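The complex appears here minus one protein chain, its other protein chains still in place.
Up next, chain A:
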Amino acid sequence: MICQFFILSSKGDHLIYKDFRGENSSDVVRVFYEKVTALPGDQPPVVMNHKDVYFVHVKQGGLFWVVTTNSASSPFTIIDFINKLCSLVKDYCGTLSERSVQLNFALIYELLDEVVDYGYIQTTSCDVLKNFIQTEAVSSRSFSLFDLSNVALFGAETQQSKVAPSSAATRPIHQREQGKSEIFVDVVERLTVVIGANGMLMKVDVEGEIRVKCYTPRCSEMRIGLNEEFSIGRSQLRGYGAGVRVDECSFHQNVKLDEFESNRILKLCPSQGEQTVMQYQLREELPCAAPFRLFPTVERDASGRLLMYLKLRCDLPPKIAAINVEASVHVPKGSVSLSQELSSPDQSAELKPQSRVVVWSIPKVNGGTQLSALFKVDVPGLCSSSLLEVAPVGLSFEVPKWTCSGLQVRFLRLSPVQPSPGERWVRYITHSDSYTIRI
């Protein structure tokens, strides 16, 4: 049961406040913010309680989404609901940010009114809600010159017109004036890897999902064809083929699987907005080489400085590139300053004394290449034991146009054939925020 719901900005401004049951005073907002700010660090626990009031919050888009409830409520339900609400707001407003929430507060109040009544969740289905929601979204995206890059010169067909602008999927679903009928199918994989000091893969987890984002008002059936060699579970390993294997796989309840066994086709009737059609996991082993390897050398030089020589090899296929790569290396306590030699000018490195890390950021790494960096860190009173503190290197990166498991969408068909040819986009991305390499 949900007693109250509110959205706070990270600075504590009230953006949205709705009391569903009128049992607690509106004072709870202040209490919550005091509790959050009183804690050290920026990671307050998900559930906090104040007397009989339990606060459950989720941080998304830099905002606190908070529900107050009682002790008997199911945490799974509440957390899942907040996540669902976030994605609804995202669907309706286009993006999730303080600005978009501020601009669209009337819409969000309307949404809340329909989604929850007297603390009980009524429905979160986009199809049902679209009959009730009347307010138009205000798009927070400001005009940008980059949007013009898609306009072809003198109407000529350019390469760019075949590529959707990156902001295409961040618009409100019900915008009548620019109601372009589009469907985005995203294959997103999240990689969690731990590589031991000897280069062995100690832990691999791939969490993947296929997300469909639909801007088409009427779409009766959609067929997504996956790789034909797609197999689930361990027993079906087939020889040396380019098979794609996952350990576990689950589908959205609306997906019809009658052609899945034979042809690996998912059939569904997408409702407007975003939904996760399929989730899958892969454990213990990777079908390809691990995307990054690191060869570190850590030593003390004659003048008592800490020398770290890092060689980063990217084992992705040659045409694929990883972007926004960030390697953070822990350095001993008391590190004062850093001098670096990097292999190309677009890279940068920075020492963050509070969190004791050196962050090496690389905008782009092509597959099959190798980068190197030499860091000299001044640490007063460096002793041999301090070298032990140069602990794991954490990498975070994104790889567009590539999936770790090899899963691909063969085709995407809509039926009946749309009168106005809508546009269909398939995007692949693999990202990781916990790719740990032990030294």
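Heads up, the rule we're going with is that a residue touches a chain if its C-beta (ideal position, glycine included) is under 8 Å from a C-beta of that chain, and two chains touch if they have at least 3 such contacts; residues count from 1.
As a working rule, contacts and distances are computed from a predicted model.
The chain that is not shown carries the UniProt protein name "Beta-adaptin appendage C-terminal subdomain domain-containing protein", picked from "DDB1- and CUL4-associated factor 13", "Sodium/potassium-transporting ATPase subunit alpha", "LRC58 protein" or "Beta-adaptin appendage C-terminal subdomain domain-containing protein".
Within the full complex, the residue among A:Thr124, A:Ser231 or A:Ser372 touching the omitted chain is A:Thr124.
Although one chain is not drawn, the whole complex shows that of A:His330, A:Arg410 or A:Arg427 it is A:His330 that touches it.
Interface with the hidden chain, as seen from chain A, comprises residues 13-17, 21-22, 41, 43, 45-49, 52, 54, 56-58, 69-77, 79-83, 105-106, 109-110, 113, 117-118, 120-125, 131-132, 134-135, 190, 192, 194, 196, 202-203, 205, 207, 209, 248, 250-253, 279, 281, 283-284, 330, 333, 355-357, 383, 385-386, 388-389, 391-392, 394, 396, 433-436, 438.
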